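If you scroll down you'll find the structure; I have some questions about it.
Only a single protein chain was left out; the remaining protein chains are all shown in position.
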Amino acid sequence: MLIGKIVGTLVATQKDEKLEGLRFMVVKPVDINGKPGNNYVIAADAVGAGVGEYVLYATGSSARQTVLTDRRPCDATIMAIVDTWEVEGEVKYRKNE
Amino acid sequence: MLIGKIVGTLVATQKDEKLEGLRFMVVKPVDINGKPGNNYVIAADAVGAGVGEYVLYATGSSARQTVLTDRRPCDATIMAIVDTWEVEGEVKYRKNE
Amino acid sequence: MLIGKIVGTLVATQKDEKLEGLRFMVVKPVDINGKPGNNYVIAADAVGAGVGEYVLYATGSSARQTVLTDRRPCDATIMAIVDTWEVEGEVKYRKNE
Amino acid sequence: MLIGKIVGTLVATQKDEKLEGLRFMVVKPVDINGKPGNNYVIAADAVGAGVGEYVLYATGSSARQTVLTDRRPCDATIMAIVDTWEVEGEVKYRKNE
Partner (left out) sequence: MLIGKIVGTLVATQKDEKLEGLRFMVVKPVDINGKPGNNYVIAADAVGAGVGEYVLYATGSSARQTVLTDRRPCDATIMAIVDTWEVEGEVKYRKNE
């Protein structure tokens, strides 16, 4: 999985019927220090995350293993909201700080 | 998923029988501001999209989860037409504008 | 899927039993104008394609969805021979021209 | 698979129910000589590895084939702790040295 920051949303009304009810978020992968880069991915939200939050997202077939995304044509899913991560003893991010 | 702009079409009459009836589009992935790059992917169309439209496409095994692409040897599928997306409060694209 | 040009062949007699009978082609992915780059992939041939032809190939689990490659340890398969593709109204390639 | 060095941990309490009980590690892929780069991946731990250890991790659907990660939305899993590897007759790493 990778850590990403939710920076926006995407709306698509004309879509495959299996996508009904999914929310699409614009997510920027962040580096190990939490800094977003220039890339992005559009991910389905399986945990009720919001813009500005740091999240974990899975890609590929693993993105379809949540209850919400099961058997849907979805290759990226937000499946956790990050509380904190640390690297070599240093806290790189803590939610609500 | 990634956002792409449909820039063309591809025709292939001699193909695996499981591909019969699929339409192939030439899609350029776009950056977060909607600008197409130099890369492309050939994607099957599952939503009746046309040249010039901004779409969402899924890759890998997720590309086979639409009704149209089920169990077909297809690794990229257009499964939604984008209405709009916004990043940090700014609308980056709106259909028909 | 990506468009590739078949530039060669590969022979391997000592292999997993599930690979028996597959033909392996050396394929160079081409850019949107049809120009081959320096990369290559070894793909199984599911459509009777030959050296010099432009083809579509699928990768990952989708490469196993043809009748020929079903349940085989094969992650790239040629599943169509390209007749033509066009980008923004311009024909980039036409077979037999 | 790739070799990685575990450099940290990540905590996420609000997550898809299928992720309950998994431990998330921050892993830096290393080069063939064992040197970590700037990239990272968040991997589930299936073998009881700890910070500082060199491990093998699998990605994609293969990451779900351990007993611990079966059918979970997890696309990277640590499934072995490395004892040693050698390249062209030279030992590049040995555990506990």
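Lettered A, B, C and D in written order, each chain numbered from 1.
Here is the rule we go by: contacts are C-beta pairs under 8 Å (C-beta built on N, C-alpha and C of every residue); 3 or more make two chains touch, one makes a residue touch a chain.
Since we're looking at a predicted model, the values are computed, not measured.
Visitor: Just name the one of C:15, C:35 or C:94 that touches the chain not displayed here.
Guide: C:15
Visitor: In the full complex, which residues of chain C touch the absent chain?
Guide: The list for chain C reads 7-19, 24, 26, 28, 38, 40-43, 60-61, 63-64, 71-76.
Visitor: On chain D, where is the contact patch with the chain that was removed from view?
Guide: 1-3, 31-32, 46-48, 56, 58-69, 77, 79-88, 92
FYI, only the chains that are shown with their structure count from here on.
Visitor: What's the rotation, in steps of 5°, that superposes chain B's Cα atoms on chain D?
Guide: Rotating chain B by 145 degrees superposes it on chain D.
Visitor: Could you tell me the distance, in whole angstrom, between the mean C-alpha positions of chain A and chain C?
Guide: Measuring from centre to centre gives 33 Å for this pair.
Visitor: In chain A, what residues contact two or more other chains?
Guide: Residues 60-61, 63-64 of chain A each touch two or more of the other chains.
Visitor: What graph shape do the protein chains here make by touch: line, ring, star, complete or other?
Guide: Graph shape here is a line: each chain touches the next, no loop.
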